[in-house]
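With one protein chain held back, the other chains of the complex are shown just where they sit.
Up next, chain A:
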Amino acid sequence: MQHELVLDPAIRDWVFLPLIVIMFLVGILRHNATSLLRSDPKPGDKEQVKQSMALMRSRRLRANARYIPEEAYHARRHYFSHPTTGVFSQKLEAPPNALAMMSDPDVMQNMMKGNMATMVPQVAMMGVVNQFFSGFVLVKIPFPLTPSFKSMLQRGIPLASLDVTYVTSLSWYFIVMFGMQGLFRLVLGGSEEDESALMMSAGMGMMPGMMPGGAMPGQPVDNKKNFEQERENLSLVEHKWALAEAEDVLLAGVKLAGASGARRGAPAKAKSS
């Protein structure tokens, strides 16, 4: 057991605790700055939305086909996949490619803003910490590390015999930086990035106004391929009306079959609504 170093209380009062407070406040500032800088996503192109909605309707039709009579199903399928007049057979203009989008100043600006808001404070903080608080031991971390970390964690302290667990302010900065992320989530609630990621995963149909199809908002999707695919899928569906023998089942008084049918029906209805 090595003899313990005792650090100057002034280090605690003027470096150790202030660093936490500063990083916490900077984190909150960054959060607010990000939400101020973020501009609302533009609603998608009208044609794009229409196409995506058609795709969604067709998908729902495939999923719930057995709850509508045969004629109704065929009428809907005809509407979608008729070789000449169907929705999926219409001519589509080529979507603007990704390169053209990159030159769109709005998209670029948003990306820049997002990067700036995260990068700038971090780099600045690191520079400040390195500038002012280097050259002395700040913290003893309570778990052992291998000596290979020595050059990284004790930069600026040329003491060969110093234990690796005594580290400088830069290491403390990193510990605080990573550890704070969880704390921010607690303090600030579910962050905005969370919400948007959630919308992404929630995908289609849940959030009106979002670009469906799992695409990023504002990013054009190539619906031509999707249409081809969906038309193929539709032609593969084998229609069987689930309610065709409903009255027979009822009259036969088969309780079990009826009950299970109702149970199966409920979630499907919930999905289509």
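Just so it is clear, contacts are C-beta pairs under 8 Å (C-beta built on N, C-alpha and C of every residue); 3 or more make two chains touch, one makes a residue touch a chain; residues count from 1.
As a working rule, contacts and distances are computed from a predicted model.
Novice: Given the choices "UTP14C small subunit processome component", "ER membrane protein complex subunit 6", "WD repeat-containing protein 46" or "Beta-adaptin-like protein", state the protein name listed in UniProt for the chain not shown.
Specialist: This omitted chain is identified in its UniProt record as "ER membrane protein complex subunit 6".
Novice: Which of A:V139, A:L153, A:L170 or A:L234 sits in contact with the chain that's absent?
Specialist: Answering carefully, the residue with contact to the hidden chain is A:V139.
Novice: Touching the hidden chain in the complete assembly: which of A:R12, A:K50, A:K225 or A:K240 does that?
Specialist: If we include the chain that is not displayed, A:R12 is the one touching it.
Novice: Since one chain has been left out of the picture, which residues of chain A touch it in the full complex?
Specialist: 4-9, 11-12, 16, 20, 139-144, 172, 175-176, 178-183, 185-186, 190, 194, 197-198, 201-203, 206, 267-268, 270-271
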